[in-house]
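Of the protein chains in this complex, all but one are displayed in their positions.
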Amino acid sequence: MTVVANEAAGSYHLLKVTPADGRQLPEMVPGQFAEVDVPDSKTTFLRRPISINNVDSADNTLWLLIRKTGAGTASLCATETGAKLNIVLPLGNGFSTAATRPLLIGGGVGIAPLLYLARKYNEKGVRPTLILGARSKGDLALIEEFETVGDVFYTTEDGSHGIKGFVTMSEAFTAEHDLIQCCGPMPMMKAVAERARQLGVECEVSLENMMACGLGACLCCVEQDNKGHNVCVCSEGPVFNINRLSW
Amino acid sequence: MTVVANEAAGSYHLLKVTPADGRQLPEMVPGQFAEVDVPDSKTTFLRRPISINNVDSADNTLWLLIRKTGAGTASLCATETGAKLNIVLPLGNGFSTAATRPLLIGGGVGIAPLLYLARKYNEKGVRPTLILGARSKGDLALIEEFETVGDVFYTTEDGSHGIKGFVTMSEAFTAEHDLIQCCGPMPMMKAVAERARQLGVECEVSLENMMACGLGACLCCVEQDNKGHNVCVCSEGPVFNINRLSW
Amino acid sequence: MVNLNVNLGRLHLANPVLTASGTFGYGREFADFIDLNELGGFIVKGTTLEPREGNPYPRMAETPSGMLNAVGLQNKGVDYFIENIYPQISGCKSQVIVNVSGAKIEDYVAVCEKLAPLDKIEAIEVNISCPNVKQGGMAYGTTTDGAAEVTAATRKAWPRHLIVKLSPNVTSITDIAKAVEGEGADSVSLINTMLGMAIDVERRKPMLSTITGGLSGPAVRPVAVRMVWQVAKAVAIPVIGLGGIMSGRDALEFIMAGATAVEVGTANFIDPSVTVKIINEIRDYCERHNIADINELRGII
Partner (left out) sequence: MVNLNVNLGRLHLANPVLTASGTFGYGREFADFIDLNELGGFIVKGTTLEPREGNPYPRMAETPSGMLNAVGLQNKGVDYFIENIYPQISGCKSQVIVNVSGAKIEDYVAVCEKLAPLDKIEAIEVNISCPNVKQGGMAYGTTTDGAAEVTAATRKAWPRHLIVKLSPNVTSITDIAKAVEGEGADSVSLINTMLGMAIDVERRKPMLSTITGGLSGPAVRPVAVRMVWQVAKAVAIPVIGLGGIMSGRDALEFIMAGATAVEVGTANFIDPSVTVKIINEIRDYCERHNIADINELRGII
């Protein structure tokens, strides 16, 4: 794919890519991810799994929101417009979109898949509620885009934007919703899952376990399911209803 | 160092670099080389030794003429202006510049150090004779620069420029010279050395043995000297009088 | 037209490129990316008598030009393979080889006996070198007696081509290779992963739940090529080479070192269509160098 834009977005980078051969992007479900090869990093061997932030059918671009966590992602964040990236996609399953009063909760760079998810809801005439959590204001991104697709509530650990604290403390975290869909750091997702159970609301989480292939072949990214079996996050996830998991 | 220019030169790339901190380039002797780190090549581990093509004191730039031979040099040839390169220099000894009627012979990318060498002769009021050999016209580079600093004769294997054949067949290869200084592929240098002996003319060759450190520490780039000892091309060379070598 | 056909004893391969066990699932995971029929064959993941859940997460760590894994032979067991996978792949044109693992000799034998009736499976690869299981696995692969014992037992239970996969974590891999040859192995494949370890210094914890795991990828290729070269000179049976093959050039290194066929492993994780590219690169090389038959290049070093 060809990089058509690389914009700073909060403390992240938003890469917009389009097929180099001009072909139409394949159908993608919100929650799916891409495996991105890192061409220029001496110390990076494997692809980097990046969740699908948005698909802009108007200009046939895929949006990838990337956080610098190491040499690989740093190299991707430094990609220049016009550069070519080898990307395998779409991978994994996705979020369900049948809910009528969904609550989407994102933490840190975990907000990425929620933008595309919210847009899919909009297409069905549903305007979702979102809770976006971050360490600080600077770690929130694409605020404008999010506020056009849903009703957004914010929480930051330092109180620099929205209420001070964690997503579970947001006023929007109520039992009025028929589905909670969450992506973020593991401790946050576990807290959200627990609260969802207390409220008796269905809950889907998108996991980020370390993976190599993204195809269900290497069996590295496993999570234990409710039967005690190890299931691949890449092929049977990344999105799971919490009732399917051991937690 | 900062790359200030990357120009195509024949089938090679001419990189012009200047110290990133604006400091003056160190004194360099023609025939010395630089060890260039390759920042962006996944498959390149070691630095690449590149001979000093020219030092432009006017704008404080070092010229490196690079031929694509693998992933490492290909990555260097693709360096963009403004990019930073980590370069250790100057390394090795150099050509002597005491001759009054020198004949400089270069083959392929081996012509690189001869430009700087010829300029040093010019500073002493000596206009050297040069024989530049290549597979084909396209493999000759910096012709204009060479013709300003010396009297240049050409040989190409396909006859596309100058006489058809090898440097040893050039009319300029005569006993009138008091020193022959050569850089190029090993078979060519051995042929030049043999012819120089027949003509009874002193001869210096610049070797390109595969090296790791460039400092005389790894002992990988050895050449056998006339006493049967293995000497490091990086630290005791790259320039040797043929009488010091076993050939 | 270059001939890429090779024979492992009586086992015929349309080309020398196989996939390494545990890196290619049951094949179907890659069906969206390549035509499985174009491969010399593929080796399905390590299969045991009973289903295994494998080791806890985390199971993987990226390392310089390689990766560590500690999957621990997670698989659904031989019965699942026979009932659910075999029917899907039995029509495949390329060879389908099953990698057989076990904790006890009896387990290896039982799996062989269950697979024996499956005509499409012309060969099995006996894994005596998995570094990620407590019993069995590498324990058998690091002594000549252990290797000989597993080979002898599976030889009796398996009627067709028997490949034994060797561990590189030994002082003399040629001694192990001779021992399995002596017990009737039809070929050997090497190398399995090298026992390695990585630490997350920021968290001050091992990267893997099992602390140590198996190193694979280009990092180990020089060791793998060396061992293939040594073994090919030490035994009369064919050698299958693997270890960090990412390209046709890499595959040719193993062939020139003496390998009759190669297995592509970790590279499948980075480029799911790499196997077919490698086959094409081998063909291109032969055409460029006027080599009529890939077999001419075997063991020229």
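When the chains are written out, they are named A, B and C in that same order, and each has its own residue count from 1.
The rule we apply is simple: a contact is a pair of C-beta atoms (placed from the backbone, for glycine too) under 8 Å apart; a residue touches a chain by one contact, two chains touch by 3 or more.
Note that the structure is a prediction, hence the values are computed from the model and not measured.
*Asks:* So which of C:D107, C:D186, C:E253 or C:D271 would be touching the chain we can't see?
*Replies:* Answer from the full complex: C:E253 touches the omitted chain.
*Asks:* Just one of B:V4, B:V126, B:I163 or B:L219 touches the chain that is missing; which is it?
*Replies:* B:L219
*Asks:* For a quick check of understanding: of C:G102, C:P218 or C:G265, which residue touches the chain that isn't displayed?
*Replies:* From the options C:G102, C:P218 or C:G265, the contact with the absent chain belongs to C:P218.
*Asks:* Which candidate, B:L46, B:V126, B:A172 or B:L199, sits in contact with the chain we can't see?
*Replies:* The missing chain is touched by B:L46.
*Asks:* List every residue of chain B that touches the chain not included in the displayed model.
*Replies:* Residues 37, 43-47, 86, 88, 209-213, 215-224, 228-230, 235 of chain B touch the chain that is not shown.
*Asks:* List every residue of chain C that touches the chain not included in the displayed model.
*Replies:* Spelled out for chain C, the touching residues are 61, 63-66, 68, 142-143, 169-171, 194-199, 201, 204-206, 211-212, 215, 217-223, 225-226, 229, 244, 249, 252-253, 256-257, 285, 297, 300-301.
As a working rule, only the chains that are shown with their structure count from here on.
*Asks:* Averaging the CA atoms per chain, pick out the one whose centre lands closest to the mean of every protein CA shown.
*Replies:* C
*Asks:* Can you check how far apart chain A and chain B are, centre to centre, with Cα atoms defining each centre and the answer in Å?
*Replies:* 53
*Asks:* Taking each chain's centre as the mean of its CA atoms, how far is chain B from chain C in angstrom?
*Replies:* 47
*Asks:* What residues in chain C touch two or more of the other chains?
*Replies:* Within chain C, no residue contacts more than one other chain.
*Asks:* Which parts of chain B, given as residue numbers and ranges, touch two or more other chains?
*Replies:* none
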